[in-house]
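For this depiction, one protein chain was excluded, whereas all remaining protein chains were kept in their positions.
By written order: A, B and C. Residues from 1 in each chain.
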Amino acid sequence: MIVVLKKEASKAKQDQLIDWLKGMGLGIHISVGEYQTVLGLIGDTSKVDMDLIGSLDIVDSVKRVTDTFKCVNRQFHPDDTVVNVGDVKIGGGNFAMIAGPCSVESEEQIVGIAKAVKEAGANLLRGGAFKPRTSPYDFQGLKAEGLELLRIARKETGLPIVTEIMSVSDLPLFEDVDVLQVGARNMQNFDLLKELGHIGKPILLKRGLANTLKELLMSAEYIMASGNEQVILCERGIRTYSDYMRNTLDLSAVPMLHELSHLPVIVDPSHATGIARMVPPMALSAAACGADGLIIEVHNDPIHALCDGAQSLKPEEYAGLVKKVNAVRAAVM
Amino acid sequence: MIVVLKKEASKAKQDQLIDWLKGMGLGIHISVGEYQTVLGLIGDTSKVDMDLIGSLDIVDSVKRVTDTFKCVNRQFHPDDTVVNVGDVKIGGGNFAMIAGPCSVESEEQIVGIAKAVKEAGANLLRGGAFKPRTSPYDFQGLKAEGLELLRIARKETGLPIVTEIMSVSDLPLFEDVDVLQVGARNMQNFDLLKELGHIGKPILLKRGLANTLKELLMSAEYIMASGNEQVILCERGIRTYSDYMRNTLDLSAVPMLHELSHLPVIVDPSHATGIARMVPPMALSAAACGADGLIIEVHNDPIHALCDGAQSLKPEEYAGLVKKVNAVRAAVM
Amino acid sequence: MIVVLKKEASKAKQDQLIDWLKGMGLGIHISVGEYQTVLGLIGDTSKVDMDLIGSLDIVDSVKRVTDTFKCVNRQFHPDDTVVNVGDVKIGGGNFAMIAGPCSVESEEQIVGIAKAVKEAGANLLRGGAFKPRTSPYDFQGLKAEGLELLRIARKETGLPIVTEIMSVSDLPLFEDVDVLQVGARNMQNFDLLKELGHIGKPILLKRGLANTLKELLMSAEYIMASGNEQVILCERGIRTYSDYMRNTLDLSAVPMLHELSHLPVIVDPSHATGIARMVPPMALSAAACGADGLIIEVHNDPIHALCDGAQSLKPEEYAGLVKKVNAVRAAVM
Partner (left out) sequence: MIVVLKKEASKAKQDQLIDWLKGMGLGIHISVGEYQTVLGLIGDTSKVDMDLIGSLDIVDSVKRVTDTFKCVNRQFHPDDTVVNVGDVKIGGGNFAMIAGPCSVESEEQIVGIAKAVKEAGANLLRGGAFKPRTSPYDFQGLKAEGLELLRIARKETGLPIVTEIMSVSDLPLFEDVDVLQVGARNMQNFDLLKELGHIGKPILLKRGLANTLKELLMSAEYIMASGNEQVILCERGIRTYSDYMRNTLDLSAVPMLHELSHLPVIVDPSHATGIARMVPPMALSAAACGADGLIIEVHNDPIHALCDGAQSLKPEEYAGLVKKVNAVRAAVM
């Protein structure tokens, strides 16, 4: 149930209403927007008297929400959520340019790429230290050492770091990471999601291989219901019968997620297509339909990359793409 | 097999080579580009002596093509194909803005919409006279009468008309139609494709519900192998497990089809999403990744449209979209 | 709307009711079962007074059907439809064993295989004369000559023949064919379906590549609404992201189609899997879940078959399979 308060409602009267609702055993999700304050009532609202609440002088309107989404729901929170990562803002008109290698391989590699992507226009650095691989015999990442190298790259460039967490037991290692990424394969690892709800850091939640938008939002709901409201959604391609591309990038997810939810939505054209020369056109398409950011693989030596080299741009290609992305964003504003 | 001729090769020597190759029982597909002329050899090339041909003074290079695509293959025809519809050009930097109602319903409706979309910036008029419907009990279109109304609308506005043909036996009715559309359900109606290879009009070939890019190109190959080179490919969304959208618009098909083939590629965001408010962002995305045109449903009274009203834009919405599409095209050029 | 008549209702009173309903502009679909007669009212039933009809002494019950299915609907026709092909019955407990090569290649081949599959237990002969092929450069079948060779094989063995029709214009050639098959790619070629509704022969309708059960039933509805009630449905695998198999055989379609419709349902494990050694287990599975028949590719020389050899059984393998299929059918009865 949603209670929209009048703009002129006094703080005292608001608190009184909130206390009274809490006394009924309800959780209250408060969203203070520029033009209105919205209370989202979470829990069993079947005994709440809508007419009574609607008749209060500080209340503008009351409506029942039948959707299963609560915290992620734009109806509860009409304004765009803006996630803050240090000085970088994501969402609400702020665009994230996240770039870096698939895997962290060495200090020289990650620092070199970090400098190059910063120069090219990136405002966050990505790099995998823990790598989910289909085969147990494939390179699984440098793990703790990889995280340490990311920290060095951050120190050298000032770029906040984004990297994937695969397991609750690794959480202590991620204390100093700026944005924790949940990969596609873990989108419904509910145990991990709940735990990430208890930390105070932004979470980049990737859509699973074949998950629906409802399932993606429900996984974000797991994180938010546990207390962490800084969630960034990420479309990264879904599994179909595609013949030339690794996955099918579902860009219509961007405007639809924006309609359903207030959370920022970014796009990963590198994993979606798996082909470096398809990354620029898909990145431009993502910017055109309103994405709040792009996460793109960039490598200084794609041919020798330990993983996913075929989908990595070179730094100079990335620099050219950043300029075009900005031009498209300007064109659709 | 592809034979690339030197720029300075004389016409006489070229003809001599072509005659000689034809004498070996091969079909020759000649593509004259600005910088080079390419001969595509079709048929059993196993006995052709590559070294001999490569040693001729007018030949720049010879290569064997193992791809199954021939006429549609960009390797055979490096320059973009430009399809001409009256004064309108499609492909090679020329953009088609095709708009109109799902179904032709009445003279007043189609003429009114035609005027409105022309005013808004469309350069071709679409409208269904023969409608493929899942149920035999649903409205199947005005048929011959619908075609007559489209002709009236063309006369009133000058816009060339694009409309779907469902059956070989209806071909005589389409003599005066400018672009014949093959719908998704008929993409592998090979009988129809072969017949359309014998007419001298542009064909708009829609990708089937769950067809791969290879299958789409092979269907274009059916038309071209029968003699008609004016084929426009159209991505219109594929079937997945999508929960909020009718289909999943596969925009990565646009740059991939451009890489594989020289044919123009347009996008239908209306059928792909099935939701009017998702059409503008997806249209902008299509423009951003290099589509050669858009086919969009526009209706003056979407709520009362006989079919697919929910996905139709109003003329004023379309006018606003055309402006943004042009801005995006300028940004990515 | 469905009107169930009492068992003892006199013919005269039934006719009176039917005439009265027809007088209201309704089509009447009459299904005479062993225990009851059911009238299916087709058309605009919004003005029909259910209470009035329900009160008639010959009427047992009246119910409104909101499903879009009419002729195919089991509610309209509670008993299984039995399709008769010469002496062979399909449906209602009668099992079709359809076997033969993918393509008819020569008289020696088709007659030889026909004799072998008859010996092995087949009761119908399949063989493609018109072949739908993704590429225009692949073997397209012997066409009219292939039909002639099938007739010879029928004469030699007595087996009725099943073969695919791809185009309305080929219909005259099929006059002497026993069962006309509509292939997966033509499942929504509505023009062809309507035309097949006007002939008096059984139609084997294959499910399209990525079509839902509703769409399959609606395509059967096209045939039946045009007057031909002898339709056999066929599950032949759907397109997914399967890695080892050509398609994914959706066997749950068998019991679900039986629940929704009275039409017989057969299964094609050869095209579904594309691998000969996967055909026997999938054939047994189809028999176990209640399929009304199997259509299986058998070739005397699979390695040299002109098309789809990799999925063909040898006659002796087929003979062994027939025995096991019969054992499974006995086990689940």
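As a working rule, a contact is a pair of C-beta atoms (placed from the backbone, for glycine too) under 8 Å apart; a residue touches a chain by one contact, two chains touch by 3 or more.
None of the values given here were measured: they were computed from a predicted structure.
Asker: For the chain that was dropped from the view, give me its touching partners among the shown chains.
Answerer: A, B, C
Asker: Which residue from C:K89, C:K115, C:K214 or C:K314 sits in contact with the chain not drawn here?
Answerer: Of all options in C:K89, C:K115, C:K214 or C:K314, contact with the hidden chain holds for C:K214.
Asker: Looking at the full complex, which residue from C:L251, C:I266, C:A305 or C:V322 touches the chain that isn't shown here?
Answerer: Only one of C:L251, C:I266, C:A305 or C:V322 touches the chain omitted from view, namely C:L251.
Asker: Considering the complete complex, identify which of A:F95, A:F174, A:Y222 or A:Y318 is in touch with the unshown chain.
Answerer: Answer from the full complex: A:Y222 touches the omitted chain.
Asker: Considering the entire assembly, which residues of chain B contact the chain that has been omitted?
Answerer: 239-241
Asker: Hey, which chain C residues sit against the chain that's not shown?
Answerer: Counting over the whole complex, chain C touches the hidden chain at residues 210, 212-214, 238, 240-245, 248-252, 254-256, 259-260, 272-273, 277-278, 281-282, 284-290, 324, 327-328, 330-332.
Asker: Mind listing the chain A residues that contact the chain we can't see here?
Answerer: Touching the chain left out of view, chain A contributes residues 68, 70, 132-137, 166-169, 185-186, 188-191, 194, 208-211, 214-215, 218, 221-222, 225-226, 239.
FYI, only the chains that are shown with their structure count from here on.
Asker: How many angstrom lie between the centres of chain A and chain B, each centre taken as the mean Cα position?
Answerer: That pair's centroid distance is 37 Å.
Asker: Roughly how many whole angstrom separate the Cα centroids of chain A and chain C?
Answerer: Taking the mean C-alpha position of each chain, the two centres sit 49 Å apart.
Asker: Give me the residues of chain A that touch two or more other chains.
Answerer: Residues 240-241.
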